[in-house]
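Below is one structure; the comments refer to it alone.
A single protein chain has been omitted from the complex, and every remaining protein chain is retained in its original position.
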Amino acid sequence: MLQGINLACIRGDRELFKDINFSLEAGSLLQVRGPNGSGKTSLLRMLCGLSNPAAGEILWRGTSIRSLSGDYFAAVTYIGHLSGTKDDLTVIENLRISSALAGSEISMSQASDALKHMGLRGREALPVKVLSQGQRRRVALARLLVCSTTLWILDEPLVALDVMAVKLIQKLLEQHLQRGGVIVMTTHQEIEVTATSIMQLHLA
Amino acid sequence: MAINWFKYSSPASFYLLAGKMVPVFVFISVILLVVGLYVGFFVAPTDFQQGEAYRIIFIHVPAAWMSMFLYVVMAFWAGIGLAFNTRLSSMFATAIAPTGAMFTFIALWTGALWGKPMWGTWWVWDARLTSELILFFLYIGFMSLQAAIDDPRRADKAGAIIALVGVINIPIIYFSVQWWNTLHQGASVSLNQAPAMATTMLTGMLIMVLASWMYSIAVILKRTRVIILERESHTAWVAELHKKGAI
Partner (left out) sequence: MFMWIIKRDLLLAMRRQSDVLTTLFFFIIVVSLFPLSVGPEMNMLRTMAPGVVWVAALLASMLSLGRMFSNDYVDGTLEQMLLSPQSLSLLVLGKAFAHWLVTGVPLVLMAPVLGIQYDLPTDALLVLTAALLLGTPVLSLIGAIGAALTLGLRGGGVLVSLLVLPLYIPVLIFGAGAVEANMAGVAFDAHLSLIGAFLLVSIVFAPWAAALSLRVSLE
């Protein structure tokens, strides 16, 4: 479903990577690994369509993502380094607004169910600025529960999470793969996800 | 004339071609400049209304024309670079900006020099001078924006957007200023009421315009060469030039 062909990335004068090839079918997970500064985040941003590869092409169901644009964005959920939450808004406002802007409006009860599932019960009405780093991460990841997208692109989703939350997320990823979803993620931790196909991509 | 133009759209081959072209244009522009200034300052007759002071138009008018032309040319190349992702056209646009700004500045400066004997003051809020001043701001904005961005690709694209927005706005700004000027007309002197020109005056001016064109082309090509070297410094062909001692 998602295919990368001869991808290359140049930052300033430096070539971060080139000739990256992969092909992901429904239900498969791609783990991107590599040391700091090897271009993991750059690759993920490329796959989202936020930046263009210096060379090569990215195909979604056989069509270039550049020509798909809006239709492609409707199939992708990206959770990056930055939490994508507003400090001044409450937890539930953040989730509802970010879902609405991503194209799927959700009701109050759907939102509070998702937050409950992420272990944020009782914190729905707190502004995000009073939350801890791990809790903010949970707010961001709660979007995965309410979105209906096929491709998840996750940049270090497990960072700052405690053991319980890591288990929760891994379960979520497993369920998504079983439904036929596709995941591309970076992580320094070993992930314990059982899936039909787990691929690894090493950036030098 | 079977020139393969596409060959020269790659920075490496354009670099070499431009290197050959620069001396030619420098030569032509120097000749035209000398002839034009001679005609303007010695051959053309003294104006019976304005005396000798009018001779500044041999510099002022070509500079004012060039400043406007070059902005449009710059926006054109920047737009091509944005639409077709061609690096060379964006480099062109970047190379044009300082020359355009320089001509704008010359037009303002000589306009002030002309104004002093004509109107007894260095500056009048004449519609043309005011538009020229705003054009100068637009050039400065374009150059400052590009200078503030480290990544050359982002600088190219951001510059292109502001240049295109500017080019759409120039007619609007020009007509607003003109309207404003007619509403607030104090002294009814204007630069557009040029006195009837003798043929030699016209000839001198046209030669100066041509000289400015040739000068602009020479300088822009030269500057594009420098930008190419700067941007392509990590590539093999630049390293090879360096080895041969060509840089």
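Observations, loosely collected:
By letter and in written order, the chains are A and B; residue numbering begins at 1 in each of them.
Assume a contact is a pair of C-beta atoms (placed from the backbone, for glycine too) under 8 Å apart; a residue touches a chain by one contact, two chains touch by 3 or more.
Not measured: the values here are computed from a predicted model.
Touching the missing chain, out of A:R61, A:H81 or A:H202, is residue A:H81.
The chain that is not drawn here is touched, among residues B:I168, B:A198 or B:A239, by B:I168. The hidden chain makes contact, of the residues B:Q50, B:S176, B:T203 or B:T235, with B:S176. Shown as candidates are A:G4, A:G49, A:P157 or A:G181; the residue that touches the absent chain is A:G49. Even with one chain removed from view, chain B keeps its contact list with that chain: residues 134, 137-138, 140-141, 144-145, 148-149, 153-154, 157-158, 161-162, 164-166, 168-169, 172-173, 176-177, 179-180, 183. Along chain A, the points of touch with the absent chain fall at residues 48-52, 70-71, 73-74, 76, 78, 80-89, 93, 97-98, 100-103, 105, 127.
One rule holds for everything that comes next: only the chains that are shown with their structure count from here on.
Between the CA-based centres of chain A and chain B the separation comes to 49 Å, rounded to the whole angstrom. The residues of chain B lying in touch with chain A in their complex are 150-151, 233-234.
Listing the residues of chain A that touch chain B in their complex gives 12-13.
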